[in-house]
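Below are the structure tokens for one structure; questions will follow.
One chain of protein is taken out of this complex; the other chains stay put.
Chain nomenclature is as follows: A, B and C, assigned in order of appearance, with residue numbering initiated at 1 for each chain independently.
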Amino acid sequence: MKVLKKNDRRLKRSSVGKMIRNLFGVLAVLFIIWRLYLVFIVQNNYGPETWTRLLIAGLVIGSVYALIAIGYTLVYGILFMINFAHGEVMMLGSFAGFFVFEATNAINITAADGSVTSLTNAQPVLSIILAFLVGMTFSAMVGFFLEKIAYRPLRKAPRLIPLISAIGASFALQNAALLLFSPQTRNYTNPEFLARGAGWRIMINETAVILPYTGVLTMVLSILLMVGLLLMVKRTRLGKSMRAVAMDKDTAALMGIDVNQTISNTFIISGALAGAAGVMWGLHNGILHYFVGFLPGIKAFTAAVLGGIGNVPGAMLGGMVLGLLEAIGPAALDISFQLKDVIAFVIMIVILVFKPSGILGEVLSEEKV
Amino acid sequence: MKVKYFVVFLLVFVLALSACTPEAETPVEEPPAVEEPVAEEPADDPCAQDAWGCAVIQPGQTIKIGMSSPMTGPYADFGIDAQNSGLIGVADAGDVEGFAFELVAEDDEGGAEGGAAVANKLVADQTFVALAGPLFSGATAAAMPIYEAAGIPMMSPSATAGFLTQEGSQVFNRLPFVDPIQGAAAAEFMFNTLGVRNIAVLHDGEDYGRGLATIVRDEFTELGGTVTAFEGITPGEADYTPILSTIATQSPEVVYFGGYNQEGAVITNQMKAVGLEDAVFFGCDGTWGADYLSQTGDNAEGSIHANTRAPEESETKAAFDEAYLAAYGVGPVVLSPFSYNSYDAVTILTNAVKAVAFLGEDGNLYIPRGALVAEVRGTTGYVGIGSYSCDAIGECNTEGPAFETVVNGEWVVLD
Amino acid sequence: MADLIIETKRISKFFGGLTAVNEVDLQIPKGSIYSIIGPNGAGKTTLFNCISGFYVPEIGDILFLGQPIQSRSTDYIASQGISRTYQNIRLFSNLTAMENILVGQHTNLQTTWLDAIVHTPRYVRESQYSHDEAVRLLTYVGLKGLGDYLACNLPYGMQRRLEIGRALANAPKLLLLDEPTAGMNPQETVDMIKLIRMVRDELGISIILIEHDMKVVMDISDRISVLDYGTKIAEGSPKEIQANERVIEAYLGPGGAALADKYQKRRRKHA
Partner (left out) sequence: MNSEKYLRNSVQKGFIFSIVMIFMMMIGFHVVAANLTSKLFGVQVLRGSIPEVVFMAYVHLFFAFIFGWGASDKNRPSKQRVAQGLVTSVTTAAIISLFSLLLVFLVEAQLDIREYLTAFSADYMRYFVLNLGRPGIITLFGIYTVTGLVGTVTALFVQSDRVQQAWNRAKTSVTLFWENANSKMPAWAQKYGKYVIYGGSIIVLLILPVRWGSYLNFVTSVVGLYIIAGIGLNIMVGLSGQLMLGYAAFIAMGAYSMALLNAPTPHGIMLGFWPSLLVGVVMAMIAALILGLPIMRLRGDYLAIVTLGFGEIIRILLRSDLLVDFTGGPRGIHAIQGPTLFGRPFNSSSDFVYLIFFFIALSILIYQRLANSRTGRAWLAINEDSIAAQATGVNLRGYKLLALIIGAAFAGLVGGIAASRNAFTGPNDHSLMVSINVLSLLIVGGMNSIPGIFLGAFALRGLPEILREVETYRQLAFGVLLIVMMLVRPKGLWPSSRPIMENIDKAKVKKAKEKVKKTKRKSKDG
């Protein structure tokens, strides 16, 4: 066989790539340091009270992102698909919680002293628990049926197919909510003691910084839920079977694990978490409409990838990092708040360029030869 | 072989397309078959003299008033509200010589692509005579040339971008006061009436809000005041405390916001929590409305917004409110601030149609398009929910806004 | 030195604490069929991966025709003339057999995407040539007429042959075969041995072979190296290796030599 002339022009291309990458990284870091220097040393516009406020806002929004991100990550870990409709599941959960509060508001209870209060205020804890239960249950149901109808038949298909199905589901759920509930913006009526804007007053620099009750509730509850989830994944039978299915479906099936049931359970859990996030969203932010799930959905997906998709602690970390970046980033780098998503995405890209599997993601073995 | 099937498919596709809208068979550029009856009519026939010819409505057909608005996607509430209001307007309009009006509301998704699509779709229909819309400036800019070519008068309830009337369009008119007028009035009101000197200006980064905020900033600086911050927010979010916290460090007396009521309500609610307790929320006509009140509750007290100078609680308004509530279960101005404008836009158009339409001897209704365009442009002294007179470039509201504040959950007009 | 096709100088590769390849020296002469054997997990495939550039050995040099290649990228190494096959077949399974071969020719072709868009005369000439070559190669590995089959639809043995065909399309100087007869029935194995010999004899391509089937190894190898726990424990001609006690122990454990002896005797008795 005739041997053609060899191509000798190829030099060390990979090192050129590495150089560009490093240059990119160094530039990014230098830029950030320069802006931080400007803000903290040269301008120093904001006192500690402002930073505390930003921190609070970042932590609250971060914990909501984290909860939603866990849903993405759980599903991704098992099915390797992006459940694009997850934000819509959250939105529906939020609606369910809203209806609970509307119902408890409508019921009037006459107290012993003759004053009339709504059930929401007479039994605030009960109504909040009820709202969370209903919201989580409803979202879990939506997640369950979503998997059963739109994803299960596609389990063997190439990976892009379920993604498109999920996009379709996202459209369908969003517009179903639009048509059912009208495009009107709704308001959560919180129990009085959880009124939005009310909170503990912390004096910093002789200025009162409000630590809102709803924010604290959101943070505490989401951390509790996340810890609970972690324990469940680590300790319980269900968690073990989830991990087994994530590793290898066929082998897990051979070990006697009901793969379908496990996947359904995963969707139920991720749906329930999204529902909880939805109710928290409503309690903290108050407003609710059919489009409310879209942006947090995209953000939480970003957070999940940032933390290392498929990795539960990673999703939490990613959510928190993203929340803080969004809240503090623009002020800390002295960039317009309009560009906060740009900052978040750029920093995400920088992180991913250097850690291609996210912050906590396992290094995918490059060559499984 | 496969290629052959493919060609067959292409043909089928082409045929299917042509079958879908049979009305579209006749190209719209050339005046339709009106010419022939015209030839027999006397020389002073309006159709023959008209630059765009006549719309011919045959018995059994309706006079179509179009509407182009976002009915899906993030601004669906605006479009659905406009449709709801428009339907009432059409119902109130009654008929012309026994020909009924019909509102054809199409979804333009608020963007240029959709605006052009709707325009092309609508002008293909011979019985379509006038457009109430588009709602958004982006869609309007893209659609205007198409309506212009077809001789369709437009009456937008809410497209406020300044340039829309600056380019010599014959067909485009609008009801809202334009951004320059409102911006100047708002700056003047803040500086002179309220007597504030430090304001922060926020906008939602959309065409409308940003344009307005820019004008307010410039005007206020010109008057001698200080604009402590000029920032854009990301629309659609539910937490604006970070940006409000940074603004609070400059302690402005007024937070001016150019944008829509959803973001406006969120900002109002969150101002208290971040050290802007003493600042006044100053909104625009985009934030005015019942929806804002229901979302902000007590937080709204003392905030100031711009609104059309309305004849106070007219009969028309009361009747409209009642009809809206009965038909849709919610009140007007809940879904968007433009319910009243949409109703008025449709009513002005139907009035104009009534003025120019005439019954032909063949029993068809003739609507000379050019005359209709002129009639709409020439609207004077219209009194519906608001009162409007259009000027030579199609601005129907040159009066400027009235500023209203919230007292005990009610809108109160400030002087 | 000039007659060596490839030489590894004390190369080592670590995975965390595990030493997969430990200071392995190999000198492989041009035109030979050289086998590497050893128990499972001995580091044979890792050695292949080091040579073909998937892994960079932490220590040591790899010289291909006297040039160091140990830190070069995989595609550069391939373009220099080293082709390989895989333990578990890695064909482009949704491409046709023909296309697999055409991809294999990649480094031999010079036209760029611009040529392809414009259809320059150069491109037309080259694509005609590559097409003819691919058909010839298909025939060579015994897949004539199957060129338009999707690779995944071919039977197992043919996939193995196709993989070798793809590797040959590169016009390599050195061919690394990773268990080419794994999972084959006796007839297919015999055909495969024939093919491997033919490649060496007719095309003059040096071959390194990883193989578990001792019959194959002893049959076609010129020289054999034995790896155990990443270390080379023996090297020599097939005869020498068969007699080497360390090798037998590596395969059968301590005392393995005696065991093997006994087994051989018993088999003879039965026969």
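By definition in this document, a residue touches a chain if its C-beta (ideal position, glycine included) is under 8 Å from a C-beta of that chain, and two chains touch if they have at least 3 such contacts.
Worth saying up front: this structure is predicted, and the values here are computed from it rather than measured.
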Absent chain's touching partners (shown only) are A, B, C
By the document's definition of touch, the residue of B:Gly232, B:Gly283, B:Gly370 or B:Pro401 touching the omitted chain is B:Gly232
Full-complex touch with the removed chain, picking from A:Val142, A:Val292 or A:Ile309, is A:Ile309
Touch with the missing chain holds, among A:Ile33, A:Leu231 or A:Ile349, for A:Ile349
Among listed residues A:Phe24, A:Trp51 or A:Phe144, the absent chain is touched only by A:Phe24
Touching the unshown chain, subunit C contributes residues 52-54, 73-75, 78-79, 83-84, 86, 90-96, 98-99, 102-107, 109, 111-113, 115-117, 119, 123, 127, 130-131, 134-135, 138, 144-150, 153-158, 166-167, 169-170, 185
Hidden partner sits against subunit A at residues 10, 13-14, 17, 20-21, 24, 76, 82, 99, 102, 149-150, 153-154, 157-165, 167-176, 178-182, 184, 298, 301-302, 305, 309, 336, 338-339, 341-342, 345-346, 348-349, 352-353, 356-358, 364, 367-369
Those residues of subunit B that touch the unshown chain are 2-7, 9-11, 13-14, 17-18, 20-21, 23-29, 60, 62, 71-73, 76, 80, 83, 87, 100, 102-107, 110-113, 116-117, 120-121, 123-124, 137-138, 141-142, 145-146, 161, 163, 167, 205-207, 210-211, 230, 232, 234, 327-330
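Heads up, the rule we're going with is that only the chains that are shown with their structure count from here on.
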Note to self: most contacts are between A-B
Chain-centre distance (mean CA atoms) for subunit B and subunit C, in whole Å, is 73
Chain centres from averaged Cα atoms put subunit A and subunit C apart, in whole Å, by 48
Within subunit C, the set of residues that touch 2 or more other chains is none
For subunit B, residue numbers touching 2 or more other chains are none
In their shared complex, subunit A is touched by residues of subunit B numbered 72-74, 76-77, 80, 205, 231-234, 236-239, 241-243, 245-246, 248-249, 262, 265-266, 269-270, 272-275, 291, 294-295, 299, 330, 334-335
Touching subunit B in the complex, subunit A uses residues 45-47, 49-50, 53-54, 56-58, 60-61, 175, 178, 182-185, 187, 196-197, 199, 207-210, 212, 281, 284-287, 289-292, 294-295, 326-328, 330-331, 336-338, 340-341
